[in-house]
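Below you will find the structure I want to go over with you.
The complex appears here minus one protein chain, its other protein chains still in place.
For chain A:
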Amino acid sequence: MQFSLGPVLYFWPKAQMLEFYRQAADSAVDIVYLGETVCSKRRELKLEDYLKLAHMLREAGKQVCLSGMTLLESPSELRELRKYVDNGDFMLEANDVGAIAMLYEQGLPFVAGAAINCYNQHSLRRLVGMGLLRWVMPVELSGDWLQQVLNEGIIQDIRDCFQTEVFAFGHLPLAWSGRCFTARSENRAKDQCELCCIKYPQGRTVHSQDGTQVFVLNGIQTQSGYRYNLINQLPAMQGLVDVVRLSPEPEGTFAWLNRFKANQHGAAPQQLSDTDSNGYWLKLAGMATG
């Protein structure tokens, strides 16, 4: 079982990003995903900055993937994505099928991110045929669902051709919109957002009127109100999940990475907090805890 750091989903100042990846280089993580996946207006780091970080992390012994934008709406966003595809060095995590079309055309292998709608063995087999090397299943799916897909007959002869990865820690990316909800929360229009999301390094929490943490606003992305935390499910993932993903948080990510590694085989289970959940993996509502 390997551990990965997903792309930073929030908009952090450049200095904070550089510091975070300096720590990542020194950490026990195996795989690091780099890139802006939420909003093309966020440009604290440009592709060349990410590539510098990528080389630094590779020299530190990490496997590095670039991660592409999820909601692609304009020709300029496609041009930027094309640069990621053509970087010539690092594998790309496709978060939109548009990226897969570009990668396939170039004959390049890829990771299919959780926002790619691959829900069954037939879709998975097709994507493997197009160059998929690692499948991050949609966040709303369960361990049972993953097991069922992998048990299907048509997967058996290709099972060695790809890895499976599961989003296992952090606020779940649940939706993407044309509208920016962080700008809306400040009564700003998206066109005049002034990149106000940089003020919220872990997004803005949305509560129900009686106090439940329902969602987190992260620009055009809506995340789960609770932090997804599958640390206690790791023993059950053995043989099923090849890579366990932790999504970067402003504080404590590397401490959690160490806790995850320590509990791979169940030696160090953790008490979940009131604002943690693990429902999706257990075939429950995502915000539930089983």
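Here are a few things to note about the model shown:
Note that a residue touches a chain if its C-beta (ideal position, glycine included) is under 8 Å from a C-beta of that chain, and two chains touch if they have at least 3 such contacts; residues count from 1.
Please note the rule applied: contacts and distances are computed from a predicted model.
Look at the chain that isn't drawn here: its UniProt entry, checked against "Nucleoside-binding protein", "Ubiquinone biosynthesis protein UbiU", "Aldouronate transport system permease protein" or "Phenylacetate-CoA oxygenase subunit PaaB", names it "Ubiquinone biosynthesis protein UbiU". Residue in contact with the omitted chain (choice from A:Lys14, A:His55, A:Arg126 or A:His265): A:Arg126. Of the candidate positions A:Val136, A:Val149 or A:Cys197, contact with the unshown chain belongs to A:Val149. Looking at A:Gln2, A:Gln163 or A:Ser185, the residue that reaches the missing chain in the full complex is A:Ser185.
Across the interface with the omitted chain, chain A contributes residues 70-75, 77-78, 81, 96-102, 104, 115, 117-123, 126-127, 138-141, 145, 148-149, 152, 172, 174-181, 184-185, 189-191, 204-210, 212, 214-215, 217, 222, 224, 279-280, 283-288.
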